[in-house]
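Here the complex is missing a single protein chain, while all its other protein chains stay put.
Here the chain labels run A, B and C in written order, and each chain numbers its own residues starting at 1.
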Amino acid sequence: MKATLDRIVATSRTYTQNGTLANYIPELAKANPNALAICICDHTGNCTQAGDFNTAFTIQSVSKIVTLLYAFEAYGEDVFSRIGVEQTADAFNSIIKLETRNHGKPLNPLINAGAIATIAYIAEHEGKGTFRKLSTFLRKMAQNESIHVNQDVYASEKRTGDINRALAYFQKGVSSFSAPVEIVLDTYFQMCSLEVHVKDLARIAQVLANNGVLIESGERLFSEKTAMMTKSIMTTCGMYDSSGHFAVTVGIPSKSGVGGGILSVVPGQYGIGTLGPALDEKGNSAAGIELLSQLSNELHLSIFR
Amino acid sequence: MKATLDRIVATSRTYTQNGTLANYIPELAKANPNALAICICDHTGNCTQAGDFNTAFTIQSVSKIVTLLYAFEAYGEDVFSRIGVEQTADAFNSIIKLETRNHGKPLNPLINAGAIATIAYIAEHEGKGTFRKLSTFLRKMAQNESIHVNQDVYASEKRTGDINRALAYFQKGVSSFSAPVEIVLDTYFQMCSLEVHVKDLARIAQVLANNGVLIESGERLFSEKTAMMTKSIMTTCGMYDSSGHFAVTVGIPSKSGVGGGILSVVPGQYGIGTLGPALDEKGNSAAGIELLSQLSNELHLSIFR
Amino acid sequence: MKATLDRIVATSRTYTQNGTLANYIPELAKANPNALAICICDHTGNCTQAGDFNTAFTIQSVSKIVTLLYAFEAYGEDVFSRIGVEQTADAFNSIIKLETRNHGKPLNPLINAGAIATIAYIAEHEGKGTFRKLSTFLRKMAQNESIHVNQDVYASEKRTGDINRALAYFQKGVSSFSAPVEIVLDTYFQMCSLEVHVKDLARIAQVLANNGVLIESGERLFSEKTAMMTKSIMTTCGMYDSSGHFAVTVGIPSKSGVGGGILSVVPGQYGIGTLGPALDEKGNSAAGIELLSQLSNELHLSIFR
Partner (left out) sequence: MKATLDRIVATSRTYTQNGTLANYIPELAKANPNALAICICDHTGNCTQAGDFNTAFTIQSVSKIVTLLYAFEAYGEDVFSRIGVEQTADAFNSIIKLETRNHGKPLNPLINAGAIATIAYIAEHEGKGTFRKLSTFLRKMAQNESIHVNQDVYASEKRTGDINRALAYFQKGVSSFSAPVEIVLDTYFQMCSLEVHVKDLARIAQVLANNGVLIESGERLFSEKTAMMTKSIMTTCGMYDSSGHFAVTVGIPSKSGVGGGILSVVPGQYGIGTLGPALDEKGNSAAGIELLSQLSNELHLSIFR
């Protein structure tokens, strides 16, 4: 596996030039656009890494998976009363459908509007402790107590997060949620600013691949049903408005973030984390997608086989 | 004129039942839905009133005219570099076109997004004194030093103005303006909360009918060009997404507010203010429109004759 | 007047280079992009011309005014049961609002969807004779029996009119009208293909300026109410999605066509026809707008004075 990963990282590296760094959060523009890394954890808990796996990055939208898992596990299908599960052809931060569809109910939990709504839903039940609970849950899945908020990115997100503020205030304005907007956004910005490595993403993904059970301890962190629902939403909505294309070419339930990370789940087999900060025009890691595409073809990982 | 107005108020009164009070600002829901009033000021400065002309109300979106006049007079056509002049078929508080058209440039200055942009534009030049200057300008046009902010409505606007916050943060997020959002919104909410009577609206309108010159003093408050531009935008955009229908049936440049007021300008002749707090589904005064329609037909006031 | 027109044509001529010929109807791409002409007919019936007034061109969307006048005069305000009167921020041939607003009722009669609906409405009452009646009415207003269909343009329209077919079939599909689509479209294509000169447009406009009465004969062709309604719709919707900008800068009720013609009405005074085939990005004559702007400023023709 190590040799395979080294080779695929090498052949994918050139694709880092097909993308550009996210620049709407100034702090993200400081990343190394040529970085590329992967970590795969198998069903025995054994993890293999290749490339720049020591490069730290912020989790960004990949955290939406953790938020969703927490919400499903704590509150079940009632979550769907507040957030839809349909893909949209609009951009990840689009506000249009909040006005034109479903009276302010976001289309799915993996676009910005929907993740904000999910956090608001949780915050209405759990109050100010929401971030603490979500981040504790994330650290447990990653089995890494040292994961923390990158304060520079967090400050940058707060300073420049006006489109997210618009998404939150619009939903509040049409009574989609009742939680205080500033608490919701603060939780959202903190979750996005958690600093991780590819191994953290791979470990989180491995819990999903294992349908909720931590391999090392055998502890169940969430139910099989929660895992199934989440994997299906990752497949249909996880890569923004190129989710369909990713399903055709890669076929692995995944979620990307503008920090360059992608978390991927091969059910029953692998948890995968990749990093490639240069993004394509949809906001997904350009080289990360290439890397996963090669890996999927070579190891026959598509769930659509 | 007095007899004509009394008669038209009487025959229009029943139309107050075709509308409902604005309820998204709780304080507005306390108004008397059956109130109906009109004031006409002619080119000699003589004003005639009928109906419930002693009823006070907040100016709401009618203030957008004052803001626009101020911006045109101070900064001329440069205003159009930041705000368009096209009507939209979307609702007065719609956010869609900010995302889909012109990269965040609002379609026109008489919808919420555009009025917020106009205030931001002024605030970038004049800073924190913006509200003071705008309200002083308004009092001068109305020749009424006693016009003040209704603090209950202002507090209610601030508490419930989340859609306007979304409109402002979205524009800020796409770099449509640089002024601080909270100052812009505070100015916007204060301007909307100014408490007036129909005579105040009629006097402001009379200055426009007189192309910028105060009749009593002969003082010029704004240029003829500023007046012309404003009257044309009132015609094409002043009654939200029923501006076209109003042009066909009434034909008088006007601007409505959700407080129930309408300010109307018959060029060279009359300034008119009406009040009827019950609104139709577009957010315009139901009985106010009927009253203006009867008046226009009877006195041949349409500019499309 | 002749000297004024000659001068304004000369100073506007350079603006022909700010536009390009319509190319979606191949036959239109054969026009001379540098042509520029104007004709003004005053309230005595006296007409003055300047520039390339001998250049023939097809009337295109200017014919929508004639169709609307005919419909209003024959069927009155019932027309509004089928077609709205609101401006749209979408393009002249947009189909979006047919799906999203009013269940297939077009926003106004001066965009393609609305003109097709108006013809369908007439055709449901008058059957196959619709084109004959409309074109006879047009010739009478223009006092020119020689106006005829340009067969090459008509054939070109039919061959390439697929977007208009989409607009018609969509409306038919949502039961907005019952007339046969092919008859409706054929009438629409023929009306667009009528070949005229600027004098024809000026004479038609003069009847509108005179509120429906032919100056020469004193014959009333349509009522004052029909004239008023039409002039107001020309003001709010006549120049597609730059109607608002045109109102601000010119202020004369007008209707443009992609053949380069503009028909303009100065109420009580002038009927004006202009030609300038090079179009701006909204589909309006670039130099024609400049010409009308200069004329309006110089002769104080804006209805918003």
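Note that a contact is a pair of C-beta atoms (placed from the backbone, for glycine too) under 8 Å apart; a residue touches a chain by one contact, two chains touch by 3 or more.
Everything quoted here is computed from the prediction, not taken from an experiment.
All shown chains touched by the missing chain in the whole complex, by label: A, C. One of A:N32, A:N144, A:Q269 or A:S302 touches the chain omitted from the figure, and that residue is A:S302.
Among C:A74, C:V181, C:V213 or C:L299, the one in contact with the hidden chain is C:V181. For chain C, the residues touching the chain absent from view are 94-96, 98-100, 160-167, 169-170, 172-174, 181.
In the full complex, the hidden chain is touched by chain A at residues 84-90, 97, 101, 107-108, 211, 224, 228-229, 231-233, 235-237, 241-245, 247-248, 251, 253, 267-268, 302-305.
What we mean here is this: only the chains that are shown with their structure count from here on.
No other two chains have as many C-beta pairs in contact as B-C. Of all chains, the one whose Cα centroid sits at the greatest distance from that of chain C is A.
In terms of their C-alpha centroids, the spacing between chain A and chain B amounts to 46 Å.
Once the centre of each chain is set as its mean CA position, chain B and chain C turn out to be 32 Å apart.
Counting partner chains per residue, chain C has no residue touching two or more of them.
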